[in-house]
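Of the protein chains in this complex, one is absent; all others appear in place.
Chain IDs A, B and C follow the sequence of writing; residue 1 opens each chain.
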Amino acid sequence: MNEFERLRDALRDFSAERDWDQFHSPKNLVMALSVEVAELVEHFQWLTEEQSHHPSPEILSAIGEEVADVLLYLIRLSDRLAIDPITAADHKLSLNALKYPTDKARGNSKKYTEL
Amino acid sequence: MNEFERLRDALRDFSAERDWDQFHSPKNLVMALSVEVAELVEHFQWLTEEQSHHPSPEILSAIGEEVADVLLYLIRLSDRLAIDPITAADHKLSLNALKYPTDKARGNSKKYTEL
Amino acid sequence: MNEFERLRDALRDFSAERDWDQFHSPKNLVMALSVEVAELVEHFQWLTEEQSHHPSPEILSAIGEEVADVLLYLIRLSDRLAIDPITAADHKLSLNALKYPTDKARGNSKKYTEL
Partner (left out) sequence: MNEFERLRDALRDFSAERDWDQFHSPKNLVMALSVEVAELVEHFQWLTEEQSHHPSPEILSAIGEEVADVLLYLIRLSDRLAIDPITAADHKLSLNALKYPTDKARGNSKKYTEL
């Protein structure tokens, strides 16, 4: 069992113990995911790019909590739709390698709208 | 090396080969993350909750790609800030267990604003 | 002077009096706008569609505040880019009328990805 599967199972248990599956439709979960991402954005909105590399220890800790929330909702959403995020990510990485060949993409932000 | 570390390293190489580190400030990455989440939201916005449990095979495949994008940007953002998402998620799960004791949270959506 | 222009000027004065123009780059403002929209989303994430039509008076009041924040940031962003939101909205309405002819779009959510 990998780390994703372990977290997925922990979230399943967490929800089942609280009878929360009834609230966890994919539609609701994707809304909750977007709210958590915005809480992450909020920490960066008034920082310069340079400042964003060096948040204070308190802010970095708060950012870590939001990263966790985003990851947990993403795993929960994936589970409810029977999507394996690792397989999906590996597939996407191979698509991106084709989409952005190194010689054309080098140093060019216009060449990509994806990672 | 776990799955997260493997994906983290693949993204490091991908960016380095294309000279993209210059664009990958945490501020920029968190914006890109929020855009990918919205592309995920877009698939669900006009569905009922019931429909959202059963997307068509084509839509499910597209959802899988967006899940991958969200995960990849989240891992990349975490790497640039030296955050370990797994450790952060485990920490958050233990906080959530304290925040939502099973006897009080059972079947009550008002009791939680977190997963 | 219409209502938009009045609010635009009030925001200009508000920012100038606090020396905040330095923080109000379009990039920063669009991040702040996305955060305010997520605060709006947060009020609806666990509601059913039916419930979302009838928020409690307290929630409706909180929703009104978030609507205001979204509108104010949208006007401020537009001002910094010399965009007139009314002209833009009228233009978009005429494009939408062409894109979604009434006979084809009737009762069909698949026909639109726009309003």
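Simple rule for what comes next: contacts are C-beta pairs under 8 Å (C-beta built on N, C-alpha and C of every residue); 3 or more make two chains touch, one makes a residue touch a chain.
Remember, predicted model here, so these are calculated numbers, not experimental data.
Q: Mind giving the shown chains that are in contact with the missing chain?
A: For the complete complex, the undisplayed chain touches A, B, C.
Q: Tell me which of B:Glu3, B:Glu17 or B:Glu42 is the one touching the absent chain.
A: That would be B:Glu42, which touches the missing chain.
Q: By the contact definition given up top, give the residues of subunit A that touch the hidden chain.
A: Residues of subunit A in touch with the missing chain: 31, 34, 42, 46, 48-49, 109, 113.
Q: Need a quick check: the contact residues on subunit C for the chain that isn't drawn.
A: Subunit C touches the missing chain through residues 2-4, 7, 10-11, 14, 17-20, 22-23, 25-28, 30-34, 37-38, 40-41, 43-44, 47-50, 52-53, 55, 60, 63-65, 67-74, 76-78, 80-81, 83, 85-86, 88-93, 95-97, 100, 102, 105-107, 109, 112, 114-115.
Q: Please identify, in ascending order, the residues of subunit B that touch the omitted chain?
A: 23, 28, 31-32, 34-35, 37-39, 41-42, 44-46
Simple rule for what comes next: only the chains that are shown with their structure count from here on.
Q: To the nearest 5 degrees, please report the angle of the rotation taking subunit A's Cα atoms onto subunit B.
A: 180
Q: Distance-wise, how many Å sit between the C-alpha centres of subunit B and subunit C, to the nearest whole number?
A: 25
Q: Subunit A to subunit B: how many Å between their CA centres?
A: It comes to 1 Å between the two C-alpha centres.
Q: What positions in subunit C touch 2 or more of the other chains?
A: Subunit C, residues with two or more chain partners: 31, 34, 42, 46.
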